[in-house]
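Below is one structure, written out as structure tokens; comments come after it.
Apart from one protein chain that is not included, each protein chain of the complex appears where it belongs.
By letter and in written order, the chains are A and B; residue numbering begins at 1 in each of them.
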Amino acid sequence: MKFTVDQIATMIQGAVEGDGTQSITGFDKIEEGKSGSISFLANPKYEAFLYDTDATAVIVSSDLELKSTVKSTLIRVKEPYVAFTVLLQKYQEMMAERETGVQPTAHVASGVQLGKDLFVGHLAFIDAQSSIGNYTSIYNHVSIGKNVHIGDNCIIYPGVVIYKDTIIGNNVIIHANAVIGSDGFGHAPQADGTFKSIPQLGNVVIEDDVSIGSNTTIDRATMGSTIIRKGVKLDNLVQIAHNVEIGANTAIAAQTGISGSTKIGENCLIGGQVGVAGHLSVAPKTIITGRTGVTKSIKQTGQTLGGYPAMNNAEFLKRSALIRRLPELFEQIKNIK
Amino acid sequence: MKFTVDQIATMIQGAVEGDGTQSITGFDKIEEGKSGSISFLANPKYEAFLYDTDATAVIVSSDLELKSTVKSTLIRVKEPYVAFTVLLQKYQEMMAERETGVQPTAHVASGVQLGKDLFVGHLAFIDAQSSIGNYTSIYNHVSIGKNVHIGDNCIIYPGVVIYKDTIIGNNVIIHANAVIGSDGFGHAPQADGTFKSIPQLGNVVIEDDVSIGSNTTIDRATMGSTIIRKGVKLDNLVQIAHNVEIGANTAIAAQTGISGSTKIGENCLIGGQVGVAGHLSVAPKTIITGRTGVTKSIKQTGQTLGGYPAMNNAEFLKRSALIRRLPELFEQIKNIK
Partner (left out) sequence: MKFTVDQIATMIQGAVEGDGTQSITGFDKIEEGKSGSISFLANPKYEAFLYDTDATAVIVSSDLELKSTVKSTLIRVKEPYVAFTVLLQKYQEMMAERETGVQPTAHVASGVQLGKDLFVGHLAFIDAQSSIGNYTSIYNHVSIGKNVHIGDNCIIYPGVVIYKDTIIGNNVIIHANAVIGSDGFGHAPQADGTFKSIPQLGNVVIEDDVSIGSNTTIDRATMGSTIIRKGVKLDNLVQIAHNVEIGANTAIAAQTGISGSTKIGENCLIGGQVGVAGHLSVAPKTIITGRTGVTKSIKQTGQTLGGYPAMNNAEFLKRSALIRRLPELFEQIKNIK
């Protein structure tokens, strides 16, 4: 990109302080700001970097009172972080040269319905009875099974595997090598010690505006559907078992696993490496801190949980502190005796 | 599918109570039963749904005494859950239209031995000196290295990567994007702080009737074989390190990791997000609850373990309860003093 500071200020409705004619060619964090780049200051913790950065321009708050001189040109806005992300977004849109059409080495089964201005990359595969919406990009090496329906404006990155009967809404992003719709883990132990596998005949339904990370796995339901509601964000290497439902606008960080038939409410925030046992329900707006193990349903909305088995996070932190003091406790008892 | 209730009752040797001429077109859980579907009642906890469900038919126990009127036609059998899974199985078999033949965009190296009625999907790759058994399905984008031998009746889902020298038995199912036979993690630290990587020259052996989940990884042995015994079931995102052996009919849930050279006995049940350290052995019929960390060999068969470091699970639950009471304990000591 190449814009002047003045042009950028116009894009984000900011007021320029300093030389607005300088050129901006990239973005940097303020502590790594280089000449030619634009940065932002939102968190007061980082203010010291403002007086030191080599960034050509810095987006700062309208309210900021400078404590020293700055080399950079400032753009003052109400909310610097929001303005900066708007700028990133505009930049990303400008840079996006979406390819369209079906590449010659892709294999699309006959009868597949293809929307307008979609893209199907090299060596991708789409099986029969499926449909792909308008403006959707199916990248190379993606594998789409039979009777899969994908909406508009989706991006399916390389190597993603989508099993048969999956239904995907609009504006869904699925990152590389994620797997959607593999069999749920249902194996009934038999008297002779072997397992009998329960057929997994359901599917996966992914609603609009969902993002799914790399190498994440979402299993199909035994019957019915595993459901990822509107606006859910899943990080990398997350496991969603069969018949799970993730409520709208819930975010789940990397390496977390949700066991079979559990229902997670709306607007939950779930950290990384969390485990939630099967057949539970978790109330809306629950915050589950990283590495927590949830073994019982959470009925009250808006709690913050920690520990294993999960408890109120403040309680968990207190218990952790007391555990560190156990030697002292044992010592005291010895003395008392 | 489309069957009458009477026809289904015949399939599962049940007795019809109500109108047996109605049509069934799908399966539902009893709490989600819709007109046209068949459901089952096995767990007494769900009995209330029986008097309320819209399912056209419900499979129930011969012994069940109705406490109220039901709208659904009943099929009475000895074991409702078993009968229902038999029905699912029959349905799955009827629906399965197995494709056969080698798709034109697949690349099979010359000399590869191909069994009868097998399927090799579009854009799959099979390298030299390998053999694939009868009735086996290799789906699209599967990657099979040199000198790999796969038995009969296997299903290898899209995107699976099987490294050279792997040996796979009959009736093995491997889900999408799993990796079999990558190098074990063997790096010897050198005096200068760098690592020297130990060549990983062994292979992976997978016996009959094994199921492997999506994105699971099984490393080749340094020397000899990493072995997955007959009937083992592995869930998604499981890590099996080099030179591990998993005993027959052991099941391992998602995101669990077994470290190098550890031997897990037969008929173990291992929950999700468990970690087992390296060079251990775990006795047959051990049950390891989710999130447990095993740091020592388990010698006595049939134990149930929990916690980290792992202990008897009852002991772990007791300790967890006492940890919650620590504030009370500290308070008491203060008072005593």
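What we mean here is this: contacts are C-beta pairs under 8 Å (C-beta built on N, C-alpha and C of every residue); 3 or more make two chains touch, one makes a residue touch a chain.
Source: prediction; values computed, not measured.
Taking the complete complex into account, A:S214 is the one of A:T73, A:S214, A:N243 or A:T262 that touches the chain left out. Taking the complete complex into account, A:H175 is the one of A:R76, A:H175, A:R220 or A:K263 that touches the chain left out. One of A:I24, A:A253 or A:M311 touches the chain omitted from the figure, and that residue is A:A253. Taking the whole complex into account, subunit B touches the unshown chain at residues 105, 107, 123, 125, 141, 143, 145, 159, 161, 163, 177, 179, 182-183, 185, 187-188, 193-199, 201, 215, 217, 219, 223-224, 237, 239, 241, 255, 257, 259, 273, 275, 277, 293, 308-309, 311, 315, 318-319, 322-323, 325, 329, 332-333, 336.
Not every partner is drawn; the one left out touches subunit A at residues 27-29, 32, 81, 85, 88-89, 91-92, 103, 105, 121-123, 139-141, 157-159, 173, 175-177, 209, 211, 213-215, 231, 233, 235-237, 248-249, 251, 253-255, 266-267, 272-273, 290-291, 320, 323-324, 326-327, 329-330, 333, 336-337.
By our rule, only the chains that are shown with their structure count from here on.
Work out the mean CA point of subunit A and of subunit B, and you get 27 Å between them.
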